[in-house]
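What follows is a short report on a single structure.
A single protein chain has been omitted from the complex, and every remaining protein chain is retained in its original position.
Think of it as A and B in the order they're written, each chain with its own count starting at 1.
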Amino acid sequence: MASDGVNLLEVRNLKKYFSVKKGLFGRRENVLKAVDDVSFAIKKGETLGLVGESGCGKTTVGRTILRLYDPTDGEILFNGVQLQSLKQKELLPFRKRMQMIFQDPYASLDPRMTVGEIIGDPLDVHKMYQGKDRADRIKELIELVGLKPDHINRYPHEFSGGQRQRIGIARALAVEPEFIVCDEPISALDVSIQAQVVNMLEELQDKFGLTYLFISHDLSMVRHISHKVGVMYLGNLVEIADVDELYTNMQHPYTKALLSAVPIPDPDLAEQTERIRLQGDVPSPLNPPPGCPFQTRCAFAVSACREAKPELRDIGSGHKVACHLVQ
Amino acid sequence: MISIRLNEKKNSRQPDEMFPDLPDELFEKLDETQKGENEQIVRPSVSYWRDAWSRFRKDRLAMIGLCFLVVMGIAAIFGPMFSSYTYDGQDLSNGNQPPSAEHWFGTDKFGRDIFVRTLYGARISLLIGFVAAAINMVIGIIYGGISGYFGGRVDMVMMRIVDIMIGIPDLLYIILVMMFLGNSIESILIALCLTSWIGTARIVRSQVVTLKHQEYALAARCIGSSNLRILFKHLIPNSIGPIIVTVTFLVPSAIFSEAFLSFLGIGIQVPIASWGTLVNDAIPTLFTHPYQMLFPALMISFTMFALNFIGDGLRDALDPRLRK
Partner (left out) sequence: MKLLEVKNLRTTFQIDAGQVQAVRGISFHIDKGETIGIVGESGSGKSVTMLSIMQLLPDNARVEADRLAFDGVDLLKLDAKEMRRIQGNEIGMIFQDPMTSLNPLFTIGDQLMEPIRIHQKVSKAEARKRAIEVLKLVEIPSPESRLNQYPHEFSGGMRQRVMIAIAISCNPKLLIADEPTTALDVTIQAQILDLMRDLKKKFDTSIVLITHDLGVVASMCSRILVMYGGQIVEEGKTREVFYNPKHPYTWGLIRSIPKAREGRKEKLIPIPGSPPDLLAPPKGCPFTARCEHAMKVCAELPPVSVPVSDTHRAACWLMHPKAAKRRPEVTKHGI
């Protein structure tokens, strides 16, 4: 995948905290640190995969980049332009260039609109393709995602999950974006349909030079589609590297545990593979452990891990790890 | 040992003998076009409304109510044309006649044909009922929608205003308005629309509060839709079910309120007949000529039944969870 080496999207020290009121009359205020100082960059034409389990903050990162949430701190740079403080009206031209594909194919399409209206909605908002061109453009988009033009007048509930997800992709592509956040786009789909959608995303990336942030908990799929992969845990980016480097030379104990937990669809290999068993549950983001967020479940934790949060450090050729035990 | 389904040659392990013998051409490759649709949608396209209508049709009471209303509406519009009597044609010699072939509902003390007056009354009452409901719906949607969507302080202030308004009895407002604006149909409409929209506003608000977190609302924001566009293009249409049901119940409520006001004497003035005034006029002769009150009262009751049945039917028909 040819990339010109220019960073299309860059995120620096991004923080998103939510305040949760508890207690009588909501007097006690607790802070949920959904994203706690995350930095990365994505080159034009590439895919960054962001993996982690529930509560790690990966979805929040995606939504904050698109300013669906306002960041608590940090910078978001799109093609060099700072987005974090722009007002909603100033963001409008950027909304043409940055789009999102959502996780739930059953909830992300307005059930009262026909497929044609759903795909045409962004065209209307940005006043693109008006008049006769509009119908042509909608037809073009629906065929691009492998559906038939006579589906345009049908309603979302008449389609299967995979088909609905493709309608969502058509909607995202309508305004010719450059960057798409794919927020768990295949989690709700059947296995054979997942492959259809992933292949389609790859073809579209080749065809239109798209840049993706691919958020998922499916480590095998992320490995397949990404150029670079980042691992998140409790709002922190604990490791990030080029895809092959990460999967063959992972350094962070959480990354190792995560990857070993993935069931292998090959009986012989499954039997041979050593599994690292993680004990206990993920701590609550309302009450993160002191120091390194992973130290409560880490088999190698030492006293330094309880005292200070490790920095994300480059250990060579762009491979960054946040762990006191890795040099 | 796995049981063998087809023929009984249990000892054989060759697949050949398990299969029936079939002609060679059947094993030709199947053409792409002959394979059949693999993105097929089998079921007919059913829009929300058609689906709701088919459910509504099954509710017998609701259909009876609908038929009654339709018949009433047609009678109210066209009925008086077929009668030789008018609503204000007095014939004092014929006063207080019981129902007969001439006068189906009898005559009142001025000899006016009650049947025709009832039909005219239907026009007035139905007009007031539906117009009041429509105005309430519009105000309620806008108020509740804005309050629910923007949330926070806007919502808090708007809802507190509403709470205060509800605290004061409706009748007080209505009487004040009627006193200042007189007794025309317009003033009654204004009076009835003062507070009845609050129920609708609350329903709309609660729907919007729930729906604004749906992913399609988020998707609309992502596309760059303005807040008002999201509210009126996405959220309100998806709340239309409960809204319609609430509004349907506003109609009988308005009809009854108008009847009640007229009954109290602060409603429509003579000689315009509404069902309420007809009932009011018939009070002195309640025990001597009970039919004079009976017919208009029955009309009010039946219409309210009909509208309530329709409302119940609509509530079930429009509930998206019941869709199969």
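Here is the rule we use: contacts are C-beta pairs under 8 Å (C-beta built on N, C-alpha and C of every residue); 3 or more make two chains touch, one makes a residue touch a chain.
Fair warning: this is a prediction, and the values are worked out from it, not measured in the lab.
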Which of A:Arg97, A:Lys139, A:Arg223 or A:Lys309 contacts the chain that the document leaves out: A:Arg223
Of A:Thr60, A:Gln84 or A:Gln194, the one touching the omitted chain in the full complex: A:Gln194
Chain not shown: contacting residue from A:Glu10, A:Glu53 or A:Asp73: A:Glu53
Chain B, residues in touch with the chain not shown (by the definition above): 1-6, 13, 15-16, 18-20, 22, 24-30, 34-44, 54, 324
Positions on chain A contacted by the hidden chain, ascending: 53-54, 160-163, 190-196, 198-199, 217, 219-221, 223-224, 244, 247-248, 257-258, 261-268, 270-271, 275, 277-278, 281-282
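In this section, only the chains that are shown with their structure count from here on.
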Chain centre separation in whole Å, for chain B relative to chain A (CA means): 45
Residue ranges of chain A in contact with chain B within the complex: 63, 66, 68, 91-92, 95-96, 99-100, 102-104, 107-113, 121-122, 125-126, 146-148, 151, 153-155, 157-159, 163, 168, 171, 175
In the complex with chain A, residue positions of chain B that touch it: 39, 41, 43, 45-48, 214-216, 218-225, 229, 234, 237-238, 240, 320, 323
